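Structure incoming, see below.
Note that one protein chain of the assembly has been removed; the remaining protein chains are unaltered in position.
Take a look at chain A:
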Amino acid sequence: MLPAQQDVLNIVQAKFLAAEVVKTIHLNVSVVDGPLENDNRILTLVEYNKSFALFVLVSSRIQPISFSDLSIESVIPLDQNFSFETEPVSGQNYVILIIRYKQNKYEFKIEIGKESCNFAAEIIHAKEVSLTGASNFTWLEKYFGTMNQANRNSETSISDQSDFVLIREGMAQGQASINRESMLKYQMKLREPEFTQKQEFTIFVGTWNVNGQPPSASLKSWLSVDEKPPDLYAIGFQEIDLSKEAFIFNDTPREAEWQKCVMDGIHPNAKYRLVALARLVGMQLAVMVNNQHYQYVKNVSFDTVGTGLLGKMGNKGGVAVRLELHNTSLCFVNCHLAAHVEEYERRNQDYKDINARVNFRKNPQAIKDHEQIYWLGDLNYRITDLTNTQVKTLLQRNEINTLLRADQLSQQRERGNVLLDYSEGDITFQPTYKFDLHSDIYDTSEKARPPAWTDRILWRGKGIHQISYRSHMDLKISDHKPVSALFKSEISVIDQTKFRKVHEDLLKKMDKHENEFLPQVMIDQTEVVFDLVKFREPQARYIIIANTGVVPAEFEFIKKLDEASYCKDWLGILPFCGSINPGEKCDVKLEVNLETDLESIYDILVLHLKGGKDMFITVTGNCQKSCFTQSLSSLVRIRVPIMQSNPQQYNLARNNQSPILYSVPRELWLLVDHLYRHGLKTRDLFESSALHEELIRIRDWMDFGSQDPLPGTPQAVAETFVLFLSYIKEPIIPFELQDVCVAAASNFQNCRQLLIQKLNDIHRTAFIYICMFLQELLKHSNDNGYDAKTLASLFGDILLRDSIRNAKPQASRGKANFMYNFLVNDLSALLIPK
């Protein structure tokens, strides 16, 4: 990272919380429709706890100096809705970075270079991390509020928070694997007849509103009246505890007391196990299953819903248990709906609320999604339009059917207001409410509530046959009598052998399908060998990626473990990621550009297909030595042009083991000498850029040596001179001295002292030599147009160059000041070694 970039990064980091780490930034970004100069945007990649987001920041200054100069334009989470690509623009030195997030598209111009390559690699890495982890993007929410006003309304920002929340929920579930499982489930269901058969199970459903009374009598006369033990019990109570404590803390000793009473009262001829017990305040529902079936019960879950006070409290509402018995899903709902004759609409609403709000958090989640539903409880529907006396008279005459016509539940169901699609057996028992305690006598109190069938059992689903529906008059401790219903229900039972066959068959099919739909590509070569690689003489090779599969192949070159980028710095890959449609091809350009001292190049590229395989591409080539990438100290030890030196001489020189032959390198002398003789009067000597071929001719002339004079115009030689100083292995003023030099810049004597004390002879001599030449140049200012300031800033950046090559060097005032000293003062004294 460039120092300047590091500074900005620190400023950008200040814009965020400490735990929100700015991973990388890209400076000088402009939006596509704007001018390239208007490049005050900063793309910022931020990580918080393994979740990443891209921030588009706008800087109010060209170079922000404080985080308050930055404002957030857009926030883009790197989740699965995020994708990006780059699009080259022919003949331009920038690419278009296209970022897509759902329906939004952002396009930015960024200059081609290391910065953009690294940035892209970081984003890819970030997305990969984001996708493999449990990313949670809630931390971004606070930034939506801070986005630029202008942008908040525009289409290109994700200010739609509700949408955003949805994304998060989607992410949290691990969609693909769930898809696979639900796909399997769905397919299994379709093929269910192949591996199941119907078997009848007896199900006993009971309901009793116990009016807050503690259990005091055996429940056998309710729960154990049939000859054969049922296969499954679902027993619901209401009002097991009417105390404030139960209401407020939803905790009551009665739960265990009643449950024990139930276990004691159920059929003695079989052993039962509790499958689930759910309670909300006074509503309790227990499901027990005959031991022999216990192992076939699975995916048990329950939920409770309060619809009482404030529409939420548990004094009224429902408790529900769901389970799968063999291969049939069952749901039991015990409810206690709103009281009072006139409140039937409230009861209808309670019913709807229970349906809407019960959520088992398993598939299926809602009551209605079960194959069989048993609905029981104190539904609290009354008898309307008849006086207490009329009801009692009709009852005495045993005219139950006449009475039933006045039953609110029957009326409301007929109108489709409640329990639609449910069935209820014929009622042959007398109303179960309201009795004087410990009696069979209907309410004789002042309130004199008319009797009503408040306690009911209904069902919904295929293959359910009711055997009996009755009340149990012997239990008198409450003002309600218990009710029970016995069902013979068809349960689909799995034949394990057949099931396994179908299951395996489906999995095989899904594997096959999945493997067939993996992305597949062929590449025309896995070995890329470059011709002799020469200093700054780019060479390209093309590989062809052909999509031979049936799905689009998204490819990308990925980083190897512990490497900073997806390829070495001498290589460029374009495009390094992309998407290829089936049957189509993509040419990928591999371009090598050598700027360092390497004997050979070698790298293995990893080409990854999203969701599929990786391919390895080996890149090799031999490199030609060049004086441009050597160190000063080796060059002064080589008598001849570098390509003429034999390997032994060369190695000794490289290791500083041979004697120093020159006070400045031959090559430096040749360049300076040429400029001295031909370039002193050339206007704008260092400003024009030479033809590439011309530079290569000069390079070869220097590396190989020649009888011919140095080829090229003074400008070309001047450019070579600058290149030479820029690429030399260590800058003339070594990195570690640069800070002290800059600090001393205001005082020539101090600078001089530094040079004498800190710089080694070879570097010092070269430095003085260069400065003296520049002073010579200044003597011809009238012709060449240079003044000391200009040269100082030009050469300050070269002789004190940064440790990381800067594509766009920015003049540093300090370095220029340092240089300036040596362009305007007498240097002769410095030449004599100390």
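One rule holds for everything that comes next: contacts are C-beta pairs under 8 Å (C-beta built on N, C-alpha and C of every residue); 3 or more make two chains touch, one makes a residue touch a chain; residues count from 1.
Basically, contacts and distances are computed from a predicted model.
K.L.:
Given that one chain of this complex has been left out, which of "small monomeric GTPase", "N-acetyltransferase domain-containing protein", "SWR1-complex protein 4" or "Methyltransferase type 11 domain-containing protein" is its protein name according to UniProt?
P.N.:
Its record in UniProt gives the absent chain the protein name "small monomeric GTPase".
K.L.:
Which of A:Y186, A:Y542 or A:F616 touches the chain that is not shown?
P.N.:
Answering carefully, the residue with contact to the hidden chain is A:F616.
K.L.:
Quick one: which of A:R41, A:R279 or A:H674 touches the chain that's been left out?
P.N.:
Of the candidates A:R41, A:R279 or A:H674, A:R279 is in touch with the missing chain.
K.L.:
Could you tell me which of A:F67, A:F499 or A:F748 touches the chain that is not displayed?
P.N.:
That would be A:F499, which touches the missing chain.
K.L.:
Check each of A:V341, A:L518 or A:V722 against the chain that is not shown and name the one that touches it.
P.N.:
The single option touching the absent chain is A:L518.
K.L.:
Out of A:T304, A:Q412, A:Q715 or A:Q738, which touches the unshown chain?
P.N.:
Considering the complete complex, A:T304 is the one touching the chain left out.
K.L.:
Need a quick check: the contact residues on chain A for the chain that isn't drawn.
P.N.:
Contacting residues on chain A, toward the hidden partner: 79-80, 124, 127-128, 131-134, 171-178, 180-181, 184, 188, 250-251, 255, 273-280, 284, 294-302, 304, 321, 324, 494, 496, 499-500, 503-504, 507-508, 510-511, 514-515, 518, 526, 556, 558, 560-561, 604, 606-608, 610-616, 618.
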